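Working notes for the structure below.
Of the protein chains in this complex, one is absent; all others appear in place.
This part shows chain A:
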Amino acid sequence: MAEAVHQAFDPLSTGSRAKQIRSKTIVYGLLTFFALLYMSPLFIIFINAYRPLEEIVREGFISAPNTMSWSYWGEAWSTFCIGGNCEGVSRYFVNTLLMTVPATVLSTAFGLVNGYALSKWRFKYDAWVFGLITLGVFLPAQMTLLPWAFVLGKLGVSNTIGGLVLVHTIQGISFTTLFCRNYFVAVPDDLIKAARIDGAGFWRIFWRIMLPLSPPILIVCVIWQFTGIWNEFLYGTVFTSGSNQPITSAIVAFSGSGTGERHYNVEAASVIFAALPPLLVYVFGGKYFVRGLTSGAVK
C-alpha cells in the first residue's frame, strides 16, 4: 500500500537492452509467483463459498466450480447453526463489532492522552511509568490469561462482551501509548511552553494543539487496534462461550458443531464475513497507516 514518495534509482533500467529484459522478467516473474501464492487461500475460500456441498465433497476443495449458488452467503449470515444456535454468524459479527469498536476507541483515546502526558510533561518516575506501560507490548497474551480471568471474575463480567472490551482496551493501551508517545516526542517542546505562557492548561493544550496534530498517528492506532482486536481469538475463546463469543471464536466452534457433517461452503462464506472488515480497513486505510508510521508531527 505504500505510495512511492520519490523516484528511486531503478537498477532494472540500466545496462544493455537484453540484460534489461532478462532482469525484469526474473523480478516480475518472482513477484507474481509469490503474489499468487499469498492470494490463493483467499481465492479458494471465495470460490468454495459458491459451490454446492456434494460437489466439494466429490471433487475436493481445490477445483473449478461447475454449478454456483449465492444461497450459502445468506445461510452463513442468518440461519446456519453454530454450537446449537441457528442464527448464522450475524450474531457473532455483531458481538465482535460491539467488542472492537469501543475497545478501539477507548484504547486509542487513552493512548493519545498517555502519549501526550509522557512526552510533554515531566513528573516523578515518568520513565518508569512509560517502561511499565510498554512492557505490555512484549508480554505474551497467554501469560495474562489467568490474571484476567481473576479480574473478570471479581468484576462479574466473565462471559460478557463488556469484559472483552475491558481486556482489549487495557491490553491495547500498551501499543497505543508507545505509538503516540514516540510520535508526540517529535512535537517541539516550545509549542507547549508557548501555550503555557498563553494560559492554556493540560487539557486545553491537548485539545487545541496536540490533537489537531494527531491524525496520522490516530489512524495508525485505529487501524492497528481495529484489525488486532477483530482478529483476536485467544481471549474470546477463553473468556466467553456460546452466544457471547466473538466471530473468530465462533468460527472455531464449527468443527465441534452438530453431527460431524461439515458445511464447507457455508463455512467458507462465514470465514469471509469474519475477515471482511479488517480487510476493508486495510484496503482503504493502509496507505494512511504507512504514511502515519513514517511521518513526523510537524513539517
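Keep in mind that, in the parts below, contacts are C-beta pairs under 8 Å (C-beta built on N, C-alpha and C of every residue); 3 or more make two chains touch, one makes a residue touch a chain; residues count from 1.
Note that in this section contacts and distances are computed from a predicted model.
Participant: Unshown chain, UniProt name, "Molybdopterin-dependent oxidoreductase", "Carbohydrate ABC transporter ATP-binding protein (CUT1 family)", "Cytochrome ubiquinol oxidase subunit I" or "Fumarate hydratase subunit alpha"?
Facilitator: "Carbohydrate ABC transporter ATP-binding protein (CUT1 family)"
Participant: For a quick check of understanding: of A:42, A:86, A:139 or A:194, which residue touches the chain that isn't displayed?
Facilitator: Checking the options A:42, A:86, A:139 or A:194, the one contacting the hidden chain is A:194.
Participant: Over the whole complex, note the residues of chain A touching the chain we left out.
Facilitator: Residues 188, 190-191, 193-200, 204, 208-209, 212-213, 298-299 of chain A touch the chain that is not shown.
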